[in-house]
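Note that this complex is displayed minus one protein chain, with the remaining chains in position.
Presenting chain A:
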Amino acid sequence: MKTQALRAALPHTLPVLVGFLVLGASYGFLMQSQGLAFLYTLLSSLFIFAGSMQFVSVGLLLAGFEPLHVFLLTLMINARHLFYGLALLEKYRGLGWKKPYLIFGLCDETFSIHCAVDPPPGVDKGWFYFFITLLDQSYWVAGSVVGALLGQLLPMDTTGLEFVMTALFVVIFLNQWDQQTDHRPALIGAGCALACLALFGSEHFLLPAMGLMVLCLAPARPKTEKEAHTP
């Protein structure tokens, strides 16, 4: 039952393999180049397992100790998970001990596979989803470990490498822009951040920006309201 599910799950994860090895490696390399210990990279990929947040965490770990700020910022950056969960309430029902791991390992890529793919006939649903989640996380952990090791072995000028995070978010921004007909949320997010950056300065603008963003978005009615009930 297990090998059958693994064999069915593997092909769906291959595109993620490439992406996670490369992005995971740049994360590990970046951590290493900023002087953050290998153990922190490993622990982060095992227990946080959220790419965007791990990139942001590099800066947070280099700054001063601000627990509340870190906690709220993480909630905000990862708030999208709330909606992944809502979309998968039905699919994950009745999967026993595998369910907590499926929820813990719910990243953007795994979500998109779980949403789009049903197990083939005769394959156990729980093991099928379990292996997709497990394989995806293994790729990410492996990538970040390889990146951190490369960072130790290859002494190169890494000045500017931190731009990989900016590049990542710019590309996600472009991809989302193309997928969405309503560009107001993207513009509101960037606009609120810019306004608060000008008002509060680069050290203290994120919390007010997040508050302002939710205030602006909560009453906004997206153009796609009619399609609202198909998650």
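A few remarks follow.
Keep in mind that, in the parts below, a residue touches a chain if its C-beta (ideal position, glycine included) is under 8 Å from a C-beta of that chain, and two chains touch if they have at least 3 such contacts; residues count from 1.
Throughout what follows, contacts and distances are computed from a predicted model.
Note on the omitted subunit: UniProt lists it as "Branched-chain amino acid transport protein AzlD", one of the names in "Sulfite reductase (NADPH) flavoprotein alpha-component", "DRTGG domain-containing protein", "Lycopene cyclase domain-containing protein" or "Branched-chain amino acid transport protein AzlD". Listed residues A:L6, A:I77 or A:V145: the one in touch with the omitted chain is A:I77.
Contact between chain A and the absent chain runs through residues 18-19, 22-23, 26, 40, 43-44, 47-50, 52-53, 56-57, 60-61, 64-65, 67, 70-72, 74-86, 89-90, 92-93, 99, 103-104, 106, 157-161, 163-176, 180, 182, 184-194, 197, 202, 205-206, 209-210, 213-214, 217-218, 220-222, 224-225, 228-229, 231.
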